[in-house]
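This report concerns only the one structure given below.
Here the complex is missing a single protein chain, while all its other protein chains stay put.
Entry: subunit A
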Amino acid sequence: MENQNKEEEEQIVTPWEVTAEKGGKIDYDKLIDKFGCQRLDQSLVDRVARLTARPPHVFLRRGVFFAHRDFNDVLDAYERGEKFYLYTGRGPSSEALHLGHLVPFMFTKYLQDAFKVPLVIQLTDDEKCMWKNLTVEESQRLARENAKDIIACGFDVSRTFIFSDFDYVGGSFYKNMVKIAKCVTYNKVVGIFGFSGEDHIGKVSFPPVQAAPSFPSSFPHLFSGKDSLRCLIPCAIDQDPYFRMTRDVAPRIGYHKPALIESSFFPPFRFHDGETGKMSASDPNSAIYVTDSAKDIKNKVNRYAFSGGQDSIENHRKYGANLEVDIPIKYLGFFLEDDAELEHIRTEYGAGRMLTGEVKKRLIEVLTELVERHRRARAAVTDEMVDAFMAVRPLPNMFS
């Protein structure tokens, strides 16, 4: 998607491109204004903790998931005893998953456990086949491989339905796709996604595929007769355009608007000029992969993680570290559970009493444990388990 002229000075956030304003970081406040969603403030976080009788997830406490649409309504309904279901997805374009890819799934697992609700996960193999020019077989294969890493995040099979578009589109799902498509003009979809006359018709007709899972009637084997069941979608904020379109359509076809809970972007390991947006995986050293060994993690963090520390120990003790740009601190913000410990590190490092090496060492411990746990869980995922998660089957205890 090309944005020309005056848009070039602004930051660009679309499902296919994320860049900050020249030389800066993404301005999330501006984004919330521009998109028209709401801030997820502390009172909401507290409300979630109260309703679920457990501490809120680290991503909520640290403001990783920071924006929402209608999350309050979902919570109101939940308090009245009305459940909801979760919907999230992945575009399986590569075999290699990095930690940034896991973030939405880690959060969704927490939501599933905390609220005890079912979850549908869409693997958009058709989208990647079209946009990344993969063969159908390759995109299907990647979808299954990615499904294994997703399952390894710890989803409960008795509450989770994973599906790939190539397998599942049809029947009631397709009926909803057509209903949705009828409500969105060509001009509108060009306006939202920036399609041009040169784009093939596959791309133009894809948005309803990502919109359809927002409606419970797309899953008759799960939600038959529950047309008023609400849907909550955890996603990264660049997916907002898809769901703005969906929310627009929903009342016109008689469904609740899906609610959204949105995250900021996972920071790339090091900032190059102009690369201040999402993490990039073209350079394997700019990301921690779930297949990295302990040695790889140690090397990558030590060598490539951009440090906000000063260039010499004397200066560092004098001025302290620049926490705004320091990558290890940001990563610890995502993955270090203990609030008190994080606060301690931030204070000491910011004052110059703690050195970059120590911060990196702690980060290496945290990441290694995380990756190791994921790898163990992944090793236990068999092809049969993937089949089970992806089978079109009822989930009798999905709300208990």
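Just a few scattered comments:
As a convention for this text, a residue touches a chain if its C-beta (ideal position, glycine included) is under 8 Å from a C-beta of that chain, and two chains touch if they have at least 3 such contacts; residues count from 1.
Convention: contacts and distances are computed from a predicted model.
Candidate names were "UspA domain-containing protein", "Ribosomal protein S2, flavodoxin-like domain-containing protein", "Prolyl-tRNA synthetase associated domain-containing protein 1" or "Trafficking protein particle complex subunit 8", and the UniProt protein name of the unshown chain is "Prolyl-tRNA synthetase associated domain-containing protein 1". From the set A:Gly63, A:Gly154, A:Pro220 or A:Gly350, the residue in touch with the chain omitted from the display is A:Gly154, counting the whole complex. If you put the hidden chain back, the residue from A:Thr14, A:Gln38, A:Ser94 or A:Ser172 that touches it is A:Ser94. Considering the whole complex, the residue from A:Asp27, A:Asp73, A:Glu145 or A:Asp248 that touches the absent chain is A:Glu145.
On the side of subunit A, touch with the chain left out of the figure occurs at residues 91, 93-96, 113, 128, 131-132, 135, 138, 141-142, 145, 151, 154-158, 279-285, 291, 373, 376-380, 382, 384-385, 387-388, 391, 393.
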